[in-house]
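The complex is shown incomplete by one protein chain, all other protein chains being positioned as in the whole.
Now for chain A:
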Amino acid sequence: MFLIPDPVVRFFHRMASPPHFYAFTQRLMPWLVVIFLLLTAAGLYGGLYLAPADYQQGDSYRIIYIHVPSAWMSLFIYMVMAVAGGIGLVWRIKLAEIVAISSAPVGASFTFIALVTGSLWGKPMWGTWWVWDARLTSELILLFLYLGVIGLYGAIDDKRTASRAVAILALVGVVNIPIIHYSVEWWNTLHQGPTVTKMDKPSIHVSMLIPLLLMAIAFKFYYLIAMLQRARTELLLRERNAQWVKNMISESK
């Protein structure tokens, strides 16, 4: 633990306590919503209005401002889910389990949005809705992994056992993440190569890049909002017999 500064360690220790987590996220929520709304407004205004049209694709490329941040989120949330699941497995921290399972529906939604917007983009540009190339196929497998996680969790009644099973599934599925990212470099695909997430300078004009990054951060905040709301509900369900929940209910009466 000597690598991590003490205040950070203390923060995580306190966050692992359910009543503290519940109260803290309640206070955090309005801030997250405000930041999300501001970033989304700025990102959409920049992307749909300020950014110029593309030299090849004209205005059609603007779907990038939904498609690419969603695709990034689908990978990012999966990693959060797997790492949280792994922490739950090793340290048996209840809140890590809850963060893992609360991430799954949000991640599945972003994966679905990435697939649908990609399809809508593919039809006018490539000339087809769908092809079975490595990028599209591996992203579809990611959607099935998310759905598998959600399904498995729902199928097991004891939620602590369910969390362990789900964490193993999520951790095994991590192999798909580098495959999705590198699919466009390892194999010939119809999907384009990386524009931003590569070692080189991004191959996108800065006036188009800034709104894209704004949207990417906005989507991160949306994820935090959606995931934390789910986590709070899940926490109440699991802790419904705990004293702090009873106290909270009797106070609000």
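Quick notes on this one:
Quick note on the criterion: contacts are C-beta pairs under 8 Å (C-beta built on N, C-alpha and C of every residue); 3 or more make two chains touch, one makes a residue touch a chain; residues count from 1.
Please note the rule applied: contacts and distances are computed from a predicted model.
Choosing from "Ectoine/hydroxyectoine ABC transporter ATP-binding protein", "Electron transfer flavoprotein small subunit", "Cytochrome c-type biogenesis protein CcmE" or "Simple sugar transport system permease protein", the protein name stored in UniProt for the chain missing from the display reads "Cytochrome c-type biogenesis protein CcmE". For the options A:L44, A:I150, A:A165 or A:L190, the residue in contact with the chain missing from this view is A:L190. If you put the hidden chain back, the residue from A:A16, A:L140 or A:V174 that touches it is A:V174. Among the residues A:I64, A:A100, A:M227 or A:V245, only A:I64 touches the chain that is left out of the figure.
Of the candidate positions A:M208, A:A226 or A:V245, contact with the unshown chain belongs to A:M208.
Touching residues on chain A toward the chain that is not drawn are 52-57, 61, 64, 86, 89-91, 124-128, 131-134, 168, 171-172, 174-175, 179, 186-190, 192-195, 203-205, 207-208.
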